[in-house]
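Only a single protein chain was left out; the remaining protein chains are all shown in position.
To keep things simple, chains are lettered A and B as they appear, and every chain counts its residues starting from 1.
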Amino acid sequence: MPEVLRNDLFERAAGESKLSGFYVLRKCQPLIPGFLPQVIVYENSSTVINPETPALINSELFRAIEDGDIANINPNGKIRVILSRRANHNTLLLTERCDNRCQFCSQPPKDGDDSWLLEQAILAICAFNLDGEIGLSGGEPLLYRDDFIRLLDTTIEHAPRTRLHILTNGRAFADLSFTKSVAQRTEHLSMSFGIPLYAANSAVHDKLVGAEGAFNETVKGIINAGNSGINIELRFIPTSENAQELPFVAEYANRVFTNINQISVMNMEPMGWARKNWDELYLHPLEYPLILEYAAKITRQNSTPLYLFNYPLCQLPEHLHELSVQSISDWKNYYPEECSSCSMKSQCGGFFASAKGKFLQSPQRYI
Amino acid sequence: MKLMPFNFEPLDEESYFISNIAGFSSFVNLKQLESIIDFGQTFNPELDRLLENKLFISAPSSVNTAIASLASALGKRVTIGLEFKPIFMIVPTLRCDHSCKYCQVSRASINASGFDLDKKLIPKIIDTIALLSTPPYKLELQGGEPLLRFDLVELIYQLAEEKLGGDSIEMVIATSLSLVSDEIIDWARSRNVVFSVSLDGNQLVHDKNRIHPSGNAYQLAINGIKKIQSQLGMHRISTVTTVTDELIKNPLSLLDTHKALGLLDLFVRPVSPYGFATTRSSVNYSMQEYMQFYAQLWDGIKQYRAQGLPFVEHSAAIHIKKLFVPGFSSYADLKSPSGVVLNCVLFNYDGHVYGSDESRMLQKVNPQLDFSAGTVGEISFADSDYYKNLTSASFNFLHPGCENCAFLPFCGSDPCQNISMQGEPIGDKSLSTFCEYHKSMFKFLVNKYNTSADDKSLIEDWIHA
Partner (left out) sequence: MDKISLSKSNYSEWVIRNSLYWLTSVTNWQLSDSDSFWTISLKENNDQVVSQLHRLLNDYKLREIIANKTQRITDSIAVNVLTSIDSRLKSQ
């Protein structure tokens, strides 16, 4: 287990009842029947009040959660807190299927029907009933078109203060009638869509996402969504294949697209297929500062801001630090040894927890 | 690769500037241009990739995407252009203590009567502004000389502050500064007020056309500028320069005059061809001569910048922003649809309301026609045939001449000027001063951008000016 800032993974004690699935974690009585079954978490056995109801006795877990957090307990007894009121990011996986095959996908898609994930997510969102943001990701979360609309409708009905941020490849929005039905819901529920565009041309984009025709659908999707009033965060991951495309994507976004709230440039995460293709794709940030600078210049002229995510500060020229957002989810980032004496540590997001060995570029601390 | 529609403009024997309706632009040489047109590519992979990224050519399988993109970009430009973000101009009096040779609005002499705004109309004007727009409200006091009726200026500000909120108003007073008293300075100190003064060059140049009975228009302006700078701060004053025959011969004098005052921002433009200006003897120069003047001014600015004086000339900066900043459309005089009404509403001293300063000038020259949208309290732009025609006739992508022009996405239209010069709102571009001036400026700037790294970096600086 890497030393991340906040742990989200716990073990069920050997003797505990064989709970599995999604649960609302409760710290106090009474249990009110709701969208998901509930389980009481006790700090130690002496605090157990009602031995009749399902319970977990785990002091570490008890200290890590708030009343009403949501956990997924798998049949092997691993407890993952999937929605936490203390986390800086909460994300639900809607499906592992996808119509793209991105060379750097951190969650490599799987085939086969997994629509139960979306059903569970609906229940989890409603049970959690957060006044804040929940991320939805995949796979491709819009793949199950109508079910996704149902997710929106159920959220509007039962957890209307939730703000959804959906990470999608945007291809579904090429279908204008689907786009319209999502757009109608934006009146009742705050939502925004993170859509990656890796080039302003099909050759480069389609190659990176491993799917012919993806560029056409994604671009049309962004046009449709933006013109329908749907909020979009445009995403870009620089690799050795497409770093030089960034300024073009930035200009394209400003001239062609509407409703782009921000452009997010994200450092590649060494997870999934990115690990496998690392040597071909990885480009050290110091090899493209001019490109970042130029793209930032283009966007500064316009009202669309550009931000950098997941960059250790020591990998950016100093004048770009102001664009860098300390962003890595708190269960994903860590600081290698060297960082402890770095004067930037408090502003720096550090490294992905997954960046170890050859995936870790040595930190150049600021003294 | 498939050819997509675009326009081009020759810069010199070899280079061409190309652009498309989405507002993407680039440079190619004649051979490349011909190759793009014949084969849909230049066979230079890097350039072809650039042309594809900017929608000049498209992969055969992406043609529909390119069409959707071009359409979305054009739609975006038109929608932004149609946003109603007016500057509100108010004319407290048409009287003036100067009698400048090329004065555009004509003026009333200082003792004339019947040329001042009726106090009682001011609350209605402010109500109308509140109705028409949202904060921040930009108010511009024009003349005549607004400070002749400082009492009205005060009242306008006071009522605007009460009704619209002190933090949401910005007032610009266009004045010759001959009348800035300590009282006015004190008043301005705690208010959101800036002054804009005409400064045409050094004493010789300025006094040649700007006539004050004292014979000292220049000295009065300079004293006023210094007074404002020292008591209110440098940022409270800006200048506007109208280029006359005298200045044309000596461009650098303008920079020296500004430098001596610590003013590094210029706003330089040729004499407007409206109504009275061209019939006077102060302008005999051609647009070609103007551009020669401008080129010298440009070089002078570059030299000063190299010495650490970052001059900015805002006419060029506006053209540059139009070229390189998608969505920049806040400058009323260079946009399509034109800024008439959409970007300007003018309340004249006599209570009439106009959709632009130029409309008020047209009124002056053609008193038999009605160019106003009614009077305060009873305005309708939609009921006025003049404004309806003006707005619909000002979409430049429909104009003959403009439709094939590479500056089309960045240029504007000036229906008022066309009416004044040619009698109808669209006009023949080959004869239009508006077209000649803006085309010359665009050409000058893109040519500089394309040919010299120095000029390019200056231009990129001014994008943010």
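As a convention for this text, a contact is a pair of C-beta atoms (placed from the backbone, for glycine too) under 8 Å apart; a residue touches a chain by one contact, two chains touch by 3 or more.
What you are looking at is a predicted structure, and each value in this text was computed from that prediction instead of being measured.
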Identified contact with the non-displayed chain, of A:Ser228, A:Gln262 or A:Asn333: A:Ser228
Among B:Leu51, B:Ala68 or B:Ile129, residue touching the chain not depicted: B:Ala68
Listed residues A:Ala183, A:Leu283, A:Met344 or A:Leu360, member touching the removed chain: A:Ala183
Contact with the hidden chain (one of B:Pro10, B:Pro213 or B:Gly233): B:Pro10
Touching residues (missing chain, whole complex) on chain B: 2-8, 10, 21, 33-34, 37-38, 63, 67-68, 70-72, 74-76, 78-79, 400-401, 404, 428-431, 436
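Operating definition for what follows: only the chains that are shown with their structure count from here on.
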Whole-Å gap between the CA centroids of chain A and chain B: 46
Touching residues on chain B, where the partner in the complex is chain A: 22-24, 49-50, 52-54, 59, 61-62, 64-65, 68-70, 72-73, 75-76, 321, 324-328, 460, 463-464
Residue numbers on chain A that touch chain B, as the complex places them: 199-203, 213, 215-216, 219-220, 223, 226-227, 245, 248, 251-252, 254-258, 297, 300-303
